[in-house]
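What follows is a structure written as structure tokens; I'll ask about it next.
For this view, one protein chain was removed and the others were kept in their places.
Let's turn to chain A:
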Amino acid sequence: MVVDAVILGAGMHPWGKWGRDFTEYGVRAAKDALAEAGIAWTDVQFVVGADTIRNGYPGLVAGSTFAQALGWTGARIASCYAACASGAQALDIARTRIMAGLCDVALVVGADAAPKGFFKPVGGPGDPDWLRFKLLGASNPVYFALYARRRMELYGTTQDDLAAVKVKNALAGSLNPNARYRKAVTAEEVLASPMVADPLRLMDICATSDGGAAIVLASRDYARRLGARDPVRLAAISTVTPTFPNTVLELPNFATDSAAAVPPPARPFRSAIAHAAYEEAGIGPEDVSLAEVYDLSTALELDWIEDIGLCGPGEADKLLRTGQTALGGRIPVNVSGGLASFGEAIPAQAIAQLCELTWQLRGAAGARQVEHARIGLAVNQGLFGHGSAVITTR
């Protein structure tokens, strides 16, 4: 029989620009998750750290960094880097070990301390990430803007629609004590913010933040012994890669794959990420109570809503305009406030998404609680063909 992996505890260090070491954010989140789980650090058998590549060697071996900061206990560790999907891969490693019966309880931690302004290239001369800055000046917002402009021309999305996404998410974020930006905004404010990469303005684009998030995962048996009744189940994690030829221009590439010799796959990358998770969980988009999607830009939230099948291509604007994706709507999206309210703390972000799903499914989300939340979906995508989808059920 397959062992079920369930969520015992979730914890976060509030997102912000705190200017401290990332370890501190991770350890704070870990301690809170352990407290929520009702177990001691010394009970943890396996620790997985989602790496940050911006914080030197300790960031590259995050599992070890967090384990040592919490105090060596002899627990097994793993560390992994997968760009924006780092947190989801870390969760997947822990979940797999639990499902295989190799451990009963695991701690997954991700934290980042991010520099100011545009992300600068990582790596040295000759790296694809370095070259796209050197030759083209193509920062991340440039790619987000290409998607946004194409959406506007294909589907008739307007700048007002983009502003409405920000207004919706800022309102949700104002209700979330872990969010960095906790002020509601108006469409006028969004539309008056400076243009960064046409058609995206400063308030359409997510910031970079400091933050930390942690999850305690356990086997259902372990949870039962602990007295956890009806815990949230981690029903699926998808970490699929693109299928050749990937015909969507991805960060940090100069070009797409060519579809001249091989026809494109039936499902583009982002929808394939979600599809694999639906299959694994044995559910479909119609079953989802709430979704956390990776709104690196306001326009990308609309793309994601279609990619995860909440509506057909080009229909997300209608869902938005009729309030269906807002808190209280038929299918709320980014009730945490999303990246719009958090800013991206890369290795922590996918774990933070799961924290939100966990609290929502437990009915513990306070003022931003989604009524009758039973199934949650979280998705993201980042550099170099990394992406993930996580499904939780109750």
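Everything below uses one rule, namely that a residue touches a chain if its C-beta (ideal position, glycine included) is under 8 Å from a C-beta of that chain, and two chains touch if they have at least 3 such contacts; residues count from 1.
Heads up, the rule we're going with is that contacts and distances are computed from a predicted model.
Going by its UniProt record, the hidden chain of the complex is named "Benzoylsuccinyl-CoA thiolase" among "Cytochrome c oxidase subunit 2", "Transport permease protein", "Benzoylsuccinyl-CoA thiolase" or "Carbon-monoxide dehydrogenase large subunit". If you put the hidden chain back, the residue from A:Ala111, A:Val142, A:Ala214 or A:Ala235 that touches it is A:Val142. The chain not shown here is touched by just one of A:Asp210, A:Asp257 or A:Glu292, and that residue is A:Asp257.
Within the entire complex, the positions of chain A that touch the omitted partner chain are 117-118, 120-121, 125, 130, 132-139, 141-142, 145-150, 153-154, 194-200, 244-245, 247, 249, 253-262.
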